[in-house]
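Removed from the display is one protein chain of the complex; every other protein chain stays in position.
The chains carry the letters A, B and C, assigned in the order they are written, with residues numbered from 1 in each.
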Amino acid sequence: ARYHLGTPLTPEQVGQYDLRPAVLPDGRGLPPGQGGVEEGARIYAERCASCHGKSGEGYPFNRLVAEPFPITPETESSQFAIGNYWQYPTTLFDYIRRAMPYGNAGSLSADEVYALVAWLLYQNGITDGSQPMNAQTLPKVAMPARALLQLDPETHKRFPWLKLP
Amino acid sequence: ARYHLGTPLTPEQVGQYDLRPAVLPDGRGLPPGQGGVEEGARIYAERCASCHGKSGEGYPFNRLVAEPFPITPETESSQFAIGNYWQYPTTLFDYIRRAMPYGNAGSLSADEVYALVAWLLYQNGITDGSQPMNAQTLPKVAMPARALLQLDPETHKRFPWLKLP
Amino acid sequence: GGVLLSPLLKAQAQPKAWEEKTLEPLRTLGSPLSEYGERSPFEAEVVRYISPNLRTRTSGADFTPLERLSGVITPNGLHFERHHGGVPQVDPQSYRLVIHGLVETPLVFTLEELRRFPSVTRTYFIECAGNGQNGYRNPPDPNLTATRSRGLASNASWTGVPLALLLKEAGLRPEARWLIPEGVDAVAYTRSLPLDKAMEDVLVAYAQNGEALRPEQGYPVRLVVPGWEGSIQVKWLRRILVTDLPTMSKDETSEYTDVMADGKLLAFTWIMDPESIITYPSGLQRIQPGFHEIRGLAWSGYGRIRKVEVSFDEGRSWRQADLEPPVERHAFVRFKLPWYWDGREVVLWSRAWDEGGNTQPTREEFFRKWGRNNRYHYNAIQAWRITPDGRVTNGDRPLGGVAQRPAGGCGGEVFDV
Partner (left out) sequence: GGVLLSPLLKAQAQPKAWEEKTLEPLRTLGSPLSEYGERSPFEAEVVRYISPNLRTRTSGADFTPLERLSGVITPNGLHFERHHGGVPQVDPQSYRLVIHGLVETPLVFTLEELRRFPSVTRTYFIECAGNGQNGYRNPPDPNLTATRSRGLASNASWTGVPLALLLKEAGLRPEARWLIPEGVDAVAYTRSLPLDKAMEDVLVAYAQNGEALRPEQGYPVRLVVPGWEGSIQVKWLRRILVTDLPTMSKDETSEYTDVMADGKLLAFTWIMDPESIITYPSGLQRIQPGFHEIRGLAWSGYGRIRKVEVSFDEGRSWRQADLEPPVERHAFVRFKLPWYWDGREVVLWSRAWDEGGNTQPTREEFFRKWGRNNRYHYNAIQAWRITPDGRVTNGDRPLGGVAQRPAGGCGGEVFDV
């Protein structure tokens, strides 16, 4: 501290300010709790379907469900969605907790978010839906598009230490 | 003409556009016509006094009448006016024609402007009021402050050819 | 008389040298002093372009009207917009920035405290990774304008505190590698930013072209990440988590991840490639034969622009344009080339070169590398065709293959479904 500006925060204060913690690909930031496909389907219908379509096919807003095959250069960009394009399962929890339902984020419990994540992964053909999602299971889900992901070569040149999780 | 942009004007067109010609210190730009102190006093009372005071003493707008001695560094700047500060008689015609009465410029005839100029010079003690003002007489009036006027030395350095009229 | 005849004729050929209205302002007093000036009412139609699809969207983008502007400064009212949850209204009194995670002392700053730190003012472009998205259309849109071609980019003089100073104030732990900045908008927008870049030149900015940031650009505080894609320059910045891993947020995985022609997905394509756009003459303008100054803008995320070239024969030969000084790093540069149009059909191209030796590809070259269904980082040469009637239209060449239009992505023009 060289300028003596800013006020130190206690760990408690940091926790209070950290309303929608960032979830990291290794699972840090995931809360206790869990949820499965069935509750997910129910919550989805209630809280999400009006914007993302009955089964996640999209409209008026983003498509959420795709084939579980990663995209190819021929895939229309309107088809890009969780199943074929998302590369990390943890992103789902992170984003739904921080931003959804749109305009009313923060209104879902941790269990509800886990359930929605479980349903969306299942609906996208990525999981078989048998396992509830929680802080242990979610980070282990393998996303098909991850196999296609590489670091931009220019970024690699500039930051040789940088590795994708 | 290297770019062939812009439209040439005939002398007639230039004349029409030159609504309030610039008056130069040698009298160029002054129109035919003339006017004397008496008409000047009458027109002043009608058209000017409401803004510049009954006898040109100012209020709500500029003071127009001062002692016919040039200002000194001790003269309050609120006392600066035609008699003690203006350096060229032609400026009076030029400015009244182009700008006065304020908000209604262009409404005075050449004779009327000459008359106002005659009255203002007389009122400031610069002329004895016996001569009507016109394109011949006006440029010859000697303004006391002209004797104090010098070119800014920095301007002289930069433009050695430049001389004050 | 003979000498004057030709100018006389020209004067008479014109409808009228001036109008009654030309002289009107001389007749009445104008407006008094005012506390905050507005534009002339005659400029009211110079506005950002909002796609008809997106007029009421709180997640979308609009475009700076590049061809209506001069010089390199983007006026604050016309800086392009891109947001994912609408423009929040933030009270500067209650505003806070928190730095926490792998630091010695988590700190909270008020706006006033941020402003007390040593400040830096620099001119930087900000460009959406989706800029140029209309270039993915095939066949090209004949009615493309410079605005719709490259208007998701703007340039401003930003003032703020170097992020490095704030991080040092909190004290970095040795394991720290990444920063996760977060916005205080309705989607708590987040991205991952390598600590190295932050220590180099990232600003925690509070002013834009001299005044406080505009709400659309993050009032009261945003990140400015020189040369990098706009989406990483988090606005309405409420906190920065210092950590050892990137978060792989929604906006760095389901958006702003690039689909390449070889089938790969590229993560973290942060640096914006060199770019240029001729703004005059440009799409939907109409010109007369005679002298014109070709004008345009160039910029690059790799540093300074070194030169801009203009071709009148689809790249067979090039003429070098003048660059208007000062030519700043990671900032718009105005280029200019005097030109006499003889009235014959012509196609204009421009390409920028930066100090790293990078330049812009043709469309064909671009798509050899980037996927046809990608939505980002299009920086191929933009062509303008001038037909003998003086009309300017999109001169881009159609590509082989299927007809297509981009969907999703930065949301500049299309529904994101």
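Note that a residue touches a chain if its C-beta (ideal position, glycine included) is under 8 Å from a C-beta of that chain, and two chains touch if they have at least 3 such contacts.
Values in this document were obtained by computation on a predicted structure and should not be read as measured data.
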Of the chains on display, those the missing one touches are A, B, C
For the chain left off this view, which of C:Ala164, C:Ala212, C:Leu245 or C:Val347 is in contact with it? C:Ala212
Only one of C:Asp141, C:Glu229 or C:Glu328 touches the unshown chain, namely C:Glu328
In the full complex, which bits of subunit B touch the chain not displayed? Write them out. 1-3, 5-9, 11, 13-14, 17-20, 22-26, 28-29, 58-63, 71-78, 80-82, 85-88, 90-91, 94-95, 98-99, 102-103, 105, 145, 148-152, 154-155, 158-159, 161-162, 164-165
Extract the touching residues of subunit A with respect to the undisplayed chain. 3-5, 7-10, 13, 17, 19-20, 102-103, 105-106
Chain not shown, touching residues in subunit C: 7, 17-19, 21-43, 46-48, 50, 54-58, 60-62, 68-79, 81, 83, 85-96, 105, 108, 116-121, 157-159, 184-186, 188, 206-207, 209-212, 214-216, 219-220, 236, 238, 290-293, 295, 324, 326, 328, 334, 336, 338
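By definition in this document, only the chains that are shown with their structure count from here on.
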Comparing B-C against A-C, which pair counts more contacting C-beta pairs? A-C
Geometric centre distance via CA averages, subunit C-subunit A, whole Å: 30
Centroid from C-alpha atoms only, then distance subunit B to subunit C, rounded to Å. What do you get? 52
